[in-house]
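One protein chain omitted, others in place.
We just call them A, B and C in the order they show up, numbering each chain from 1.
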Amino acid sequence: MRDEWFIRGNVPMTKCEVRAVAIAKLELRPDSILYDVGAGTGSVSIEAALQMRKGRVYAVERNEEAVDLILANKKKFHGEQVTVIHGSAPESLVSLPAPTHVFLGGSGGKMEPVIKLVLEKNPSVRIVANVIALESLCRILSLTKALGLSAEVVSVWVARGERKGNCHLMKGQNPVYIISMGGADQWEER
Amino acid sequence: MRDEWFIRGNVPMTKCEVRAVAIAKLELRPDSILYDVGAGTGSVSIEAALQMRKGRVYAVERNEEAVDLILANKKKFHGEQVTVIHGSAPESLVSLPAPTHVFLGGSGGKMEPVIKLVLEKNPSVRIVANVIALESLCRILSLTKALGLSAEVVSVWVARGERKGNCHLMKGQNPVYIISMGGADQWEER
Amino acid sequence: MRDEWFIRGNVPMTKCEVRAVAIAKLELRPDSILYDVGAGTGSVSIEAALQMRKGRVYAVERNEEAVDLILANKKKFHGEQVTVIHGSAPESLVSLPAPTHVFLGGSGGKMEPVIKLVLEKNPSVRIVANVIALESLCRILSLTKALGLSAEVVSVWVARGERKGNCHLMKGQNPVYIISMGGADQWEER
Partner (left out) sequence: MRDEWFIRGNVPMTKCEVRAVAIAKLELRPDSILYDVGAGTGSVSIEAALQMRKGRVYAVERNEEAVDLILANKKKFHGEQVTVIHGSAPESLVSLPAPTHVFLGGSGGKMEPVIKLVLEKNPSVRIVANVIALESLCRILSLTKALGLSAEVVSVWVARGERKGNCHLMKGQNPVYIISMGGADQWEER
């Protein structure tokens, strides 16, 4: 989905290409239960919901302006499967149904307690985290080692051609690290 | 979907991350009609099919070994929506139903006649092409200018962490250019 | 050399890392004669000059503000080997001594006549061009084929860690294509 399709405001947003890779790494199934922690504009929640026939998405966000954007985007894209939760992680996650999948888009300092909590709720949960700070990358790698989890790390770097006159100037975006762990190793029938 | 889930043989395959971006750029709808031209292992056909409830995919491939792989993957993933066509483009496309979406994964020399043909069949078709040769990139940019089409170009570069002992060594993959053109500018209700 | 060491104004400047690669690709020798065409702030001219004991650099620039910057940088870095020429290429190059090396940093539309002229002056000249527009890349590839020259193309993508609090956020710069052609194939004794 194009970035400009979403109602955005001033809230930072995972860009189209990185969002596509992160959602692919989630390996959602038609009936998955996804937590989108630090949901921002809700773009990951919405795009994930549209790929699931019967799944549910819990979009957790503490910033009030962002919560309004998620609600607006939910309405625009008919994202009935998305439940918007105004609150902080991990506290707000405690009472939710156990997740099969978790996306961490920007909860920098709270990654550790969130990962621990969702693993308690479902030891075979699939977790995907996007980070751009090297220190967050290092912290999450340490944490996965401490927890005995095997993590896959990919770095995704996108440049977009920007029209200038008759030319395409390639504009580099920020490289994003996408860390994935847990979940099923095999393809499961649907 | 993970690359290792697909049955592969020796046929080159669009890698997981790039496949995810290319499919996102297609902007498929639940009832789209997609041509996957130069379908290779069929990984794009399969992953696209699994995202559409009622759509159809025509996977066109001239290499016989690759056709067998597509059929095997179709079976493994229950891709009933995928029709496998053993033949060359653009000839094999002539008699097919008009496409709403076209993916060009590797038909180097034939891009020009394929693009012209599918535009005749559906002037508002959405076309996404992946290229890795600079000369193919240049040819497709020239063609879009000659045809008066506005093309978006993104370059996607992925590095994957490879486990070595206790470390992740980042291994760079080949950068891929993804060119998109045509289709609807607005999100359409489903 | 660090970007912030140079006196800069509002003139665009080849960044430190890309400048280092471009100068390495020039394969300068202690007594080379370098044209820096579209010299901008003069950063390539200065850094190249400081690597040559007896060489000469002709920094050609048509923009007056940029010419003043080159002169200021020449003074700051004691770049006595640099001759600053206020004028347009290829006209301004006609009367200069034949070059052994040519750097094209930004002369978009004029690349073709400049390359033809310097090849006339010295058929074994080494030429390095930096481009960021895809269309410039395509044009220079076509030109090298038409002239029967073998070109090396590298794409260089740099992200710089930007301090934010206690973290390094990786900020992607624009990818640059560096095209090199001509010159000696073997290392020559000095």
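Points worth noting:
Criterion: a residue touches a chain if its C-beta (ideal position, glycine included) is under 8 Å from a C-beta of that chain, and two chains touch if they have at least 3 such contacts.
These numbers come from a predicted model, not from an experiment.
The chain we do not see here touches A, B, C in the full complex. Note on the undisplayed chain: of the listed residues C:Glu65, C:Glu91, C:Glu120 or C:Glu152, the one touching it is C:Glu152.
The chain that is not drawn here is touched, among residues B:Ala98, B:Ala133, B:Leu149 or B:Ala184, by B:Ala133. In the full complex, the hidden chain is touched by chain A at residues 134-135, 137-138, 141-142, 153, 155, 157, 175. Hidden from this view is one chain, which touches chain B at 132-136, 157, 159, 161, 164, 166-175.
The missing chain lies against chain C, touching residues 1-2, 5, 16-17, 19-21, 23-24, 27, 50-51, 53, 76-78, 141, 145, 152-161, 166, 168, 170, 186-187, 189-190.
Just so it is clear, only the chains that are shown with their structure count from here on.
Put simply, the chain farthest from chain B by mean CA position is C.
Because chain B and chain C carry the same sequence, their contact can be compared by residue number, and over half of the numbers here are used by both.
Once the centre of each chain is set as its mean CA position, chain B and chain C turn out to be 38 Å apart.
Among the residues of chain A, those touching two or more other chains are numbered 157, 159, 161, 166, 168, 170.
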